[in-house]
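Everything below concerns the one structure shown next.
The other protein chains are all here in position, but one chain of the complex has been omitted.
Presenting chain A:
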Amino acid sequence: MIEGILFWVIFLSLCFSTLSILATIYRCVKGPTASDRVQALDALGINIIAAVAIFSVFLRTTAFFEVILLIGILSFIGTIAFARFIERGIVIEREHTD
């Protein structure tokens, strides 16, 4: 565990990242268009990456580093999928054989 000023720094940064998570949730709920929501979801992923990183420092562990990487990749994939869906209506296009 971490004592002293560093603890407060980490605590505050956790609080701030939580606040920004709440802010992205607000955008996610409010809309007004689907694109806004998808962007909010993407930002939520980034925020969570930051929060997990801070938390890992707080716990002094490397166990969550894979989670950070994975959120990065998957949030990207998710956003791409949403983007394709909004643009074309489908996610995976079939080959047109006929």
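Rule of thumb we're sticking to: a residue touches a chain if its C-beta (ideal position, glycine included) is under 8 Å from a C-beta of that chain, and two chains touch if they have at least 3 such contacts; residues count from 1.
Definition applied: contacts and distances are computed from a predicted model.
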**Q.** Name per UniProt, for the chain absent here [options: "NADPH-dependent glutamate synthase", "Dissimilatory-type sulfite reductase subunit beta", "Multisubunit sodium/proton antiporter, MrpA subunit" or "Roadblock/LC7 domain protein"]
**A.** "Multisubunit sodium/proton antiporter, MrpA subunit"
Q) Mind pulling the chain A residues that touch the left-out chain? A) 11, 14-15, 17-19, 21-22, 24-26, 28-29, 31, 34, 37-38, 40-41, 44-45, 48, 51-52, 55, 59, 63-64, 66-67, 70-71, 74-75, 77-78, 81-82, 85-86, 89-92
